[in-house]
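A single protein chain has been omitted; all remaining protein chains appear in their positions.
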Amino acid sequence: MSLGPAEVAKIAHLARLAIREQDAPAYARNLSAILDLVAQMNAVDTTGVAPMAHPLDMAQRLRADEVTEPNQRAHFQTIAPQVEAGLYLVPKVIE
Amino acid sequence: MMEWETVIGLEIHAQLATQSKIFSGASTAYGAEPNTQACAIDLGMPGVLPVLNREAARMAVMLGLAIGADVAQRSVFARKNYFYPDLPKGYQISQYELPVVQKGQLTIDLEDGSSKVIGITRAHLEEDAGKSLHEDFHGLSGIDLNRAGTPLLEIVSEPDLRSAKEAVAYMKKLHQMVVYLGICDGNMQEGSFRCDANISVRRKGDPKFGTRAEIKNLNSFRFVERAIEFEIERQIDLIEAGGKVVQETRLYDPDKGETRSMRGKEEANDYRYFPDPDLLPLVLDDEFIAAARASLPELPDAKKQRFMTQYGLSSYDAGVLTTSRELGDYYEATVAALGGEPKLCANWVMGDFAAFLNKENRDIAQSPVSAAQLAGLLRRIQDQTISGKIAKEVFEALWAGESDADAIIEKRGLKQITDTSAIEKVIDDVIAANPEQLAQYRAGKDKLFGFFVGQVMKLSKGKANPQQVNELLAEKLKG
Partner (left out) sequence: MNSHLPAAMHDKTLTELSAGLAAGAFSSEELTRVFLARIEQFNPGLNAFITVTAEAALAQARAADARRQRGEAGPLTGVPIAHKDIFCTNGVRTSCGSRMLDRFIAPYDATVVEKLNAAGVVMLGKTNMDEFAMGSSNETSFYGPVRNPWDLDAVPGGSSGGSAAAVAARLVPGATGTDTGGSIRQPAALCGITGLKPTYGRVSRWGMIAYASSLDQGGPMARTAEDCALLLGAMAGFDLRDSTSVDRPVPDYVALLDRPLAGLKIGLPKEYFGEGLDSEVARVVEAAIAEYRKLGAETVEISLPNSQLAVPAYYVIAPAECSSNLARFDGVRYGHRCENPKDLLDLYTRSRAEGFGAEVTRRILVGTFALSAGYYDAYYLKAQQIRRLISDDFRRAFEQVDVIAGPTSPTVAFNLGEKVDDPITMYLSDIYTIAVNLAGLPGLSLPVGFVGQRPVGLQLIGHYFAEDRLLNVAHRYQQVTDWHRRAPAAFA
């Protein structure tokens, strides 16, 4: 499958990755090559085959409803890029 | 307007009343300092993993059973991927193709007394996001992730609602249900119960649905009604002017009373749902579901029906008294303590009791007057010790903290006067003091009867038995 720079730009936006215009063609080529590799999956007919999401045939374990985590705000915020009054700061969120 | 039909579906997010988050052990308590209830998992730190809260699963099942839905014994968590600062992992853990609760229904009561069955498409578990605070931090927004990870149950209705009023009735019914079940505190100001409305219009008779707009985050019944009404008109006006309704997300502005398009959500989001590989399928065995079923309380409709048959109450009265479990319980305790008189109890619980609670913005749990105390008061009305009017004074005293009706009646000398001769004496005094009015009454001015009653009550300090006053006064005035 062939992808061009325009498609790459769309995907990059979905993934919030800034791709320089000069790099877009190379990424487009790489992605197309990978998708060609992936297309080899079509060599086999998988109609009726149950998809396998996990190697384990297990059910989700349930946890008791208890508060077990203390307040560690100071600890976690030592590595934060920008905080004030205990809040994480980001450019204005427009709603 | 006659030629148009409105189609509405509601998506309601109910915050489940668990102690800890859906996937972590951090607290869900409301009102904490920012980010003091956001653990590594809630912050989306590298390397963290989710583990499901059993209580959230149980609460979802309770709702499913209460709406007569199929509870999926196997459901799957999926990632809904998008970027937003209040979404720490860059995805929300939700349920997509296989939700825990499948088709159910809720019966709503319409204003004309009829009822309508509203379909519920599904209900699924998911985690809440954090909050953005827009007060200026030098032009920046502040993100609080305390709320991130709080369990939500998203309940999706079929597009069966046909008016703003129906939508509100449905929302109120569902609100009542989740509070009854004890799975949600229903506090809309705190964001425990939020509503998104999908609205479209079509010409009557058109089998196809029109293009719908979604109005997000309506957090009061009033706003829901107004927003929907505005939106219906907006869409109709738009189409009649030759325009087309755009499928988009809109916000309701309560100050302006209008909906507007949400800036910043230009393109439709591609959420790229896929099963969350950090979680395994949620398998609920028969035992789990049976235990949930066994713990269901008497549901609102059933309770209302029972109140009508057991206590002989009207549909309206039964409806008011079963608005909440607490009110229903209080009512029943009052009747039990009094040993009967369901109508009298109903009047007082719905009347003075409710009025006092509302005035002071109290929950029943905080009522200074217990059901037993109220019953004690009502007993004295029942046995004619006091009149209904005096009882109001006694109730006020009880509310203020005095211990019981009898003590108050005794202390303040409030016993009703039922002695005929005593009442006659008062009447005689009143008649003697008001010769003009007597003459006018006897001349035909019947309205003055009320005047005389008033004077008798005043002179007797309200203690004369009203019925006897009426009878005796009528006789004496006749002359």
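Order of writing sets the chain letters: A and B. Residues in each chain are counted from 1.
Note that in this section a residue touches a chain if its C-beta (ideal position, glycine included) is under 8 Å from a C-beta of that chain, and two chains touch if they have at least 3 such contacts.
Only a predicted model underlies this, so the values are computations on that prediction, with no experimental measurement involved.
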Touch with the omitted chain, as defined above, among B:Glu33, B:Asp237, B:Asp278 or B:Glu396: B:Asp278
Touch list for chain A against the chain that is not drawn: 3, 8, 11-19, 27, 30-31, 33-35, 37-44, 46, 49-56, 58, 60-61, 63, 72, 75-76, 78-82, 88, 90-94
Chain not shown, touching residues in chain B: 40, 43-52, 79, 81, 83, 85, 88-91, 143, 270, 272-274, 277-280
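Basically, only the chains that are shown with their structure count from here on.
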Length of the line joining the C-alpha centres of chain A and chain B, rounded to whole Å: 40
Sites on chain B touched by chain A in the complex: 18-20, 24-27, 33-40, 43, 45, 51-57, 76-77, 83-86, 132-134, 137, 139-145, 251, 262-264, 270, 272, 275, 277, 279-283
For the chain A and chain B complex, residues of the former touching the latter: 14, 16, 53-54, 56, 58-69, 71-73, 76-77, 82, 84-95
